[in-house]
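Only a single protein chain was left out; the remaining protein chains are all shown in position.
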Amino acid sequence: MLRALMGLLLLAALMPRPAPADAAAPRFVTVPGGQLVSSLLDGTRTVTVQMAPFAMLEEPVTEAQFAAFLRAHPEWQRGHIAVLFAGPNYLASWLTPTDPGDAQAARRPVTDVSWFAARAYCDSLQAELPSWYQWEYAAAASSSNRDARANMARRNAILAALMHVTGQRPGLIGQRPANVYGLRDLNRLIWEWVSDYGAMFPDVNGDVGSAGSGSVLRLCGGAALAFRDPSDYALAERVAALSMLAPADSSPFVGFRCVRKPGDSP
Amino acid sequence: MRSMIVLLCGTLLGACTLVAAAASAPSSLPATSIYRIPPLTLMNQNGQTFTFASLAGKPRLLGMFYASCQMACPVEIETLKQVEHQVVKAGGQPIPVLLVTFDPAHDDLAALKKAAAQHHVSAPEFQLSRALSGDIGMLGGVLGVSWRPLPGGGFQHNVVVALLDRAGRIIATDPANGRADPAFVAAIVREERAAH
Partner (left out) sequence: MKRILATAITLAIGCAALASNAHASPLPAGWTCTPALCGAPQGKPIVEQLLPPPEVPAPITRHYPAKVIVNLEAREVVGTLADGVKYDFYTFNGTVPGPMIRVRVGDTVEIRLKNAHSDHMPHNIDLHAVMGTGGGAANSIVIPGHEGAFEFKALHAGFFVYHCAMAPAAVHIANGMYGAIMVEPADGLPKVDKEFYVMQGEFYTQGAYMQPGLQSLDMTKLLDEQPTYVVFNGRVGSLTGEHALHAKEGQTVRFFFANGGPNLTSSFHMIGGIWNTVWPWGGSNEDHNVQTISVPPGGAVIADMKLVVPGTFMLVDHAAVRMFNKGALGQLVVSGPEQPTLYRALWNRPFAPAGAMPAAASSAH
């Protein structure tokens, strides 16, 4: 009986399913290569990275897109997902394991997903999570400038947007203009998982702390040593929020987007 | 994180049995088994290929490394050799070791062979391996190993070696940083006895 049920489940998983009408197909945008001076120090040294071009999802993955993924991959649904890959908060606010119960699901970034699940979603698009440098490089751009990070008014506005706590769910995608690459909502809507978030900071011994340990960020003053510009509070908040998470954790304000090699068909 | 994984396994063990097994994972494995990660095919320094999940059945040590690593990884391997030595001294059996590289782009068969020869380790007891297919990021995630390529070459990374029980649950972890920790050695001997 159980076996039959499992078989049925498996069959259901293998059946091709059209994405529901409200889940827009994920769209990748090409980000040209260039040079990034990272906000994260390597010890005490400034790091300059030569970035190869890459393709990045235009917007954060939406609830509707993630729901479509879950229907096709039931092993990542709440209740089915292995406990190694998700904690009890995983998609906990969803109405059902595949329904966010949100009329705005097509425009709301998915959050409350673990790093593992985000990774699996990207894998389903033959893509992956961006590295920190890729995210940072993409997010440095404003609608008029490829590196707008030094703009204090912009920093202030980003921090202000991140501080607003008026609702349980993050706001909707697409309320602001895209940046020069055509990417949207990198800075002000949510925090986003990156592939190497666990290795962003060396700990006090110069070793890398493991994900979720927060390493130097654990201590009040420690964070001042980790950033090239410690006064970029919006960035520090983002990095702190990410680095405290274990990969199985999820948070109501952490979503993600994917990257892949440029030129792959959409 | 290291302790968190152990904690997770510990506290959720009761609930684990309630969680339906993912379709791809062998149904006999407990829900907290590390062998439940999406399929991973590996190749060792002798060119032998095997699936990661096929390693279930015996306690073993599992870690990650990369071959061109100058400091942390050579120390990791040498520490594990010491641990083996201490386990035998304490009346245990040599425990199989599997290290998986997180630099598959450079660590081909020749690189694995060379690293194994340098450290005088040989398969199947001490396997240095690379993934042929599958996502090693998932392995790093459940193990608590993080890495980040540095622009100047090499990686920023940490070292975690996990003692897995027969079913692939993490029983203990060690930073393998030059000293064979007696508590880790004792945990291995205990686990070997329990497995008999």
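Order as written gives the chain letters A and B; numbering starts at 1 within each chain.
Here, a contact is a pair of C-beta atoms (placed from the backbone, for glycine too) under 8 Å apart; a residue touches a chain by one contact, two chains touch by 3 or more.
All values derive from a computational prediction rather than experimental measurement.
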In the full complex, the chain left out is in contact with A
From A:31, A:139, A:245 or A:258, the answer for touching the chain not displayed is A:245
Where subunit A meets the chain that is not shown, the residues are 89, 152, 155-156, 159-160, 162-166, 168, 191, 214, 217-223, 226, 230-231, 233-234, 236-237, 239-241, 244-245, 249, 251-253
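One rule holds in what follows: only the chains that are shown with their structure count from here on.
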Cα centroid separation, subunit A vs subunit B, in Å, comes to 27
In the complex, the residues of subunit B that touch subunit A are 1-2, 4-5, 8-9, 12, 15-16, 19-20, 22-25, 31-34, 36-38, 72, 135, 137-138, 140-142, 144-151, 155-160, 177
So, in the complex, the side of subunit A touching subunit B is made of residues 6, 9-10, 13, 42, 47-50, 74-75, 79-85, 87, 115-116, 119-120, 123, 128, 131-132, 195-200, 202, 207-213, 246-248
